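One protein chain omitted, others in place.
After this line comes chain A, so read on.
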Amino acid sequence: MASSLASKRLFQEYRTLTKDPPDGVTAGPVNEDDMFVWEALIEGPGGTPFEGGIFPAELKFPKDYPLMPPTMKFTCDIWHPNVYPNGVVCISILHPPGDDPNHYEQASERWSPIQSVEKILLSVMSMLAEPNDESPANVDASRMWRERRPEFERRVREDVRRGLGL
């Protein structure tokens, strides 16, 4: 029962995202037989080293969505302080509801059923533009971003080009 509710909600979000897609985002279920696995493409935001890039990611939704947030994992090489080397994205909107035991994040920034896939994807886009240095997921990338910005940007640009097969 709960999972059919989740499917319904996901289907509805799919429809909204398709009819009125935000700029630079394409997302939908990999296969409609399973509404709980989505694939998304995110465009790198302009004015950043990620500009011009297309970043594919996989979203996996729990059966009790939207009570609990999905997980999001980039399926490409992406060098970013808030993305684990295995591609898992670490941002507050993907964290379960409630207060952060470490008090880094406001409860309002975290996941709640009023959020949506679209909001997640837009948050991830702005994360690409503005890494959060406070809780790095990729310590090496974070250090490079902080201390050797030109090298960081060069590396990101290389990944962007390689991703497009250039």
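Operating definition for what follows: contacts are C-beta pairs under 8 Å (C-beta built on N, C-alpha and C of every residue); 3 or more make two chains touch, one makes a residue touch a chain; residues count from 1.
One rule holds for everything that comes next: contacts and distances are computed from a predicted model.
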{"item": "Protein that the absent chain corresponds to, by UniProt name, given \"Solute carrier family 2, facilitated glucose transporter member 11\", \"Lipid droplet-regulating VLDL assembly factor AUP1\", \"SKP1-like protein\" or \"Coupling of ubiquitin conjugation to ER degradation protein 1\"", "value": "\"Coupling of ubiquitin conjugation to ER degradation protein 1\""}
{"item": "Options A:Thr18, A:Gln106 or A:Ser126, residue touching the unrepresented chain", "value": "A:Thr18"}
{"item": "Touching residues (missing chain, whole complex) on chain A", "value": "15, 18-21, 26, 28, 31-32, 39, 41, 43, 52-54, 56, 71, 75-77, 79, 84, 86, 88-90, 94-96, 101-102, 135-137, 139-140, 155, 160-166"}
